[in-house]
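In what follows, a structure is listed as structure tokens, so that the remarks can point back to it.
This view holds just a subset of the chains, kept in their places.
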């Protein structure tokens, strides 16, 4: 227990989390501090390239295994399933219209890359090294939830041909999915010899880039906080309880398929996180009538900060208790 | 000197729907356009800012110079478009040089 608390504290005083807090502070205080959009996108590209590549190199050593296939399947099933729960909760806890509720629910089936990245760093710090292939699981979980969201909104069939093809592009060929899976494959193909070339870039710089990126996430989250009033207490509560619910589901799944504690924690982090890039874009295309300020506020201003500060250490501690290791 | 008069149209559209609008313009017979990034804005759906990650609500301005008939076709086709998707469109007369281009 003491160890759990001390790890949670270590998380809260890690530079990455502190830079996020600095961003929140600067945003709330209306400082003119800002990270240029192009730089923020460049940092995001870097993080996805690096995390994908490192995962791929790790898998190139372990090879494809049944565990990998099971983990991938588990992730996909979770991504499809979680929006159902989220939708039910949103309808019960808030007064959102059904379409906005469905669109928001989709975000919770999908994942947040940065939450995963911060979580992986935390796990490593706690001596829990998750498998390289969890990156592939991450990429595979990004989009199934979108389909569930559309079904919930009664829109899976109703849309025109053009919208469907736009949607396929957004879903299957979404930039972050392509870059994550692509870098993963490149890591697998180029293995240790590739890692020898890219190590200073993808490994050494990683924490620093993450810190700078989280500074910007804080600024953006702060800008979104103003939308929280519109959500009401019910909406805010949803943003805080849905992550542990998703994570619990992930824990059960992980236990079922015999994952290690570290992999279970990683899966919990994925399940507990909510998308703020891929899913919003898809929802603008398929459900333009859903209110974007609802799902962006939920995902960026409520769920992301919760996971980054409390959720990650919580999931790690529970995974260790439940699965051992 | 009097110069040829053409229509200028400006549409403000979400980046995710830009291709769809450009295709609609091409179907109406528009042969030239220029797109500009918007930085932030406010409309019926509330505020948005570029750089909010989620480019979901980011917008573009599309400028078109075209002749009156084509403009009429664009207006007609744009009306249902902008009922469905966020954004606006408007137009006015302009004098041009090399009027045969448009």
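Descriptive notes on the structure:
A and B are the chain letters, set down in written order, and residue numbers restart from 1 in every chain.
Everything below uses one rule, namely that a contact is a pair of C-beta atoms (placed from the backbone, for glycine too) under 8 Å apart; a residue touches a chain by one contact, two chains touch by 3 or more.
Everything quoted here is computed from the prediction, not taken from an experiment.
Copy numbers for the complete complex, expressed as a formula over the labels shown, read A x3, B x3.
To be clear about the criterion, only the chains that are shown with their structure count from here on.
Centre to centre, using the average C-alpha position, chain A and chain B are separated by 35 Å.
Per the touch definition, chain A reaches chain B in the complex via residues 34-37, 40, 44, 162, 166, 170, 217, 220, 223-224, 276-277, 280-281, 283-285, 288, 291-293, 296, 300.
Across the complex, chain B meets chain A through its residues 14, 16-17, 19-20, 45-46, 49-57, 84-86.
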